[in-house]
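First the structure, in the form of structure tokens, and then the observations on it.
Left out: one protein chain. Kept in place: all the others.
Per-chain numbering from 1; labels A, B and C assigned in written order.
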């Protein structure tokens, strides 16, 4: 296929994914389309669904009805039924392997999920004007993961056509927005032999033509949900008979925010959602709080998490309730290794379309690519998180976010170039 | 009409109302059917909708969409369109007046609303077996107000046919279940010249054939909803920028329950429902709590209400939020006057079908008939709350509650008899 | 001894005790003086110190230094050294037994302790004018227990001289003001064979000449002290290293006041004293709260106590602290038996100096005579708490409180008369 035809095909893929944004563990259409493309290209190994992730480590998996709804929607949208069947039960995502002779194993992680927010209907919004706006009500690719998935396919294609010597593994990861999928992918055995890992993100206020060789500043984070169960009672008649789940939630919240600051750096805590009770005159039998803790390092996050658990347990005990706690998403902190950052910077500096190379910048949020990065680093390998600039009219997570499609081939060139250079240099 | 025909007609009315249970300010079908009956019987005055209540004193009026839905449903069920129009905007309820020469003005208050709970589909459940189960999904007459409305119509019919000398006013009150309608009816001017007031309730664990001449022990109560509004912020990025509505709710709850006990008698407080926030990583912009305070007397309820307001306001201020408080239901305490209780007891003792007369019993809950009772008492009149026993298979407010229809003519006879005897004795 | 001489001697005793007010378990001088008098009168059994109380049930016993200080003070004031030695270690109080032939065992309980508050120095204050003001700085008989102790001695003397047939046991109880001594006396074995028990109190706003045959309305009460121990840390340098005892106290207080009201009757809770911490920049290692719970019945007090313990334990756990709880005083509720009230009323009605007999009145506070009353009642006996009116210029527990000495012989006559009449009637 001509280079232009290849690029057209990738843009078409990106637009197709954009039309079908799917949230965590519901990326049925998305995974099926990626797999179709990879089968077309031809890879040496292709692990799909249960074969791609550590089953028990998936977080925030929705209920069966919710999964079913999205599954049907994917089928109705024309996803390949044979592939779909392998994803049943919310086992989305894939790992593709290209084996090309002796050389190191290089990994690339791209995330593929969309967000549960409505897309703009404004005529100025390119997906509207060009006819590829989201077809799923209330869902949108508002953070560029459609482009990321396209990077993954494009890099495989580029490497397959190149003189790369080594093994390339591309991780198409579900559920990043809920930091729900990174752990499941990092604990599959596909990551074990990866010696170098790249991850990438578009935009982040960097314009088309700019590349950030190393992004850092990921706060470690953990999301929790605590469900308190007590005993209902009539508030007028037998107030003493109740065990009040709403009092337990209130006590928990007051003490969650009061977890002491830590000498070693920044920490965070938030009780972001509450609910519970059935009527003004009934002592609430059940009530819940959802929240998160963060830390500048994984250790700080763990400190906050342990203290939060103590607060939740003690608040339950205080009011004669039980509490069921679940972790709905989690990511450690991570740092890009300077050795890889140098390689990416060098490659970007000589890539067509790149006019500015930034050595390092801070992300300042959370990302569960950090699970894969840490696993590789703990195994003695190296990892870097690369920023690919793109002009984006709206901010990330807003209704008018869009990716400048000019930046897609640039991203592919930089990432594929870096993969080849890594195999060469073995930094 | 023969007495049997009259009674058949009343049972038919009760079953029609049972088929169309409607909650507070949505009693469109119910009011229309009552008005139809009263127009058939012929009364001297008939005040409907806006003319029956003090408009500004209605509490817990639902939004326009909700009103519209129930209004349409009433029309579809065949309610008289001309009457319906007079109820538009949630002005349900009616006051009927029978003028019969010189004599005192005697009032009877009956409540007419249903509950938002589903009715049993069990074949053993009489309304299922007899074909008059609720036609409104998720709504039910589970507390016998269908029988109460029938009492009102029946008493008018009985008095109209009798030698009663005086004026009878029957108050068909909306929204008792939410204690949302009593105040609006008590502050209309129809109550002003009422010298004697009876109110009645079926069941309450008293079997068919039993009459309680005076029920008491109504705890004064006030329902509140407090909506806290703060400022959202990203919990990881700018925690200091938020004004946290969930922290405000937690602080409010902890301090609501901590309102001091009172030397003068029993008090209660409950935070029965909470909700708020949008995401684990967003500092909640809004959150709410719904609850209630009670007191053995109206003064004790007012003490609790004042302290609760202080707690809510201070909790808002503590966390830089505003709070909008609304009273969604309220009722004072009240006591039955022994002079009326004596009359009712005497009449019941000689009424066919009554085998047991209980002088007094405790209700132990809340009821907003107390608004009308207090108004009459404060004007120098007398009031009593009468219990009409009925065998009820399920408890009040449960899915299998039902009224033994044998008790309906008994209730009408006792109440109509008491009205006549009051005019006679002027106790 | 002539009756007048006897009475003079008793007034002298009362004034001597008034000059030496001593608080709980420090009644060294008081006990010694009582014992001296009893030895002079001659009784059949005299149990002192360790022999009078159940050692392990003493509550709120002060530390050794404090005991030593009061012990020395008693010696310096001239207390009999031989008797004092039997009281060492804070084993104050006595039980005296008069055996007078066949007949029931009748008990009389009087309390003997003073209060830690300064007495008025006003010239109008009778103890100042008559020269028997407290010689112990900061301590005072401000509740008439000097008169109660005198009642005990006077009744023994009166009974010893009478035709009483039966056994009289007089319990001179320490530590009533702190409700710290009743349990220890009730759990000694002296109470076991008591079939009828009287307890008495002067004043309570009843004037000289009035007798209340039965006092009731004792709220059951329990005093607690909770000492939280955490880990100190520098608040600026290592805030995360601390386990914050002050946070634990704050959490405990918020949740103590939030213990639900009870359907069965009045309850109370108070956190009356707090303290803790050492410096603004140190996370507090230790902090304490002292408080109390009450209930209209012993069961309600026990409900409050159990919930309070849960709150204290959970607050400690919440903040990584330990908590040591102690009960510093406790008393159940109790009721006077009508059979005894009738006897007392009859006797009072024929006693010289009594002009008014009130059948029953409410005390409305707490008193640990209830321990002895309940023990007797649980053993199948009867008990009553008698009020002996006295004109008192200042209120109870104020600096100008004083007993009208005219009421002392009246009290002795009524109580001794009742003891005799009980033996006669065996009600």
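Everything that follows uses one rule, which is that a contact is a pair of C-beta atoms (placed from the backbone, for glycine too) under 8 Å apart; a residue touches a chain by one contact, two chains touch by 3 or more.
These numbers come from a predicted model, not from an experiment.
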Visible contact partners (per top-of-document touch definition) of the missing chain: A, B, C
Selected from C:78, C:236 or C:349 as touching the chain missing from the view: C:236
Omitted-chain contact residue, chosen from B:134, B:244, B:280 or B:390: B:244
Touch criterion as defined above, residue of B:137, B:189, B:263 or B:352 at the omitted chain: B:263
Full-complex contact with the absent chain, from C:221, C:259, C:372 or C:403: C:221
Residue touching the undisplayed chain, where the options are C:259, C:284 or C:341: C:284
Contact set of subunit B toward the excluded chain (per top definition): 237-242, 244, 247, 251, 254-255, 258, 260-264, 283, 303, 310-311, 313-315, 317-320
Positions on subunit A where the hidden chain makes contact: 254-255, 257-258, 260-261, 266-269
Residues from subunit C at the interface with the omitted partner, ascending: 219, 221, 223-224, 235-237, 239, 244, 246-247, 249-251, 253-254, 257, 268-284, 287, 290-292, 294, 328-329, 364-366
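Keep this in mind: only the chains that are shown with their structure count from here on.
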Distance from the mean Cα position of subunit B to that of subunit A, given in whole angstrom: 53
Per-residue multi-chain contacts in subunit A, two or more chains: 237, 239, 247, 251, 254, 283
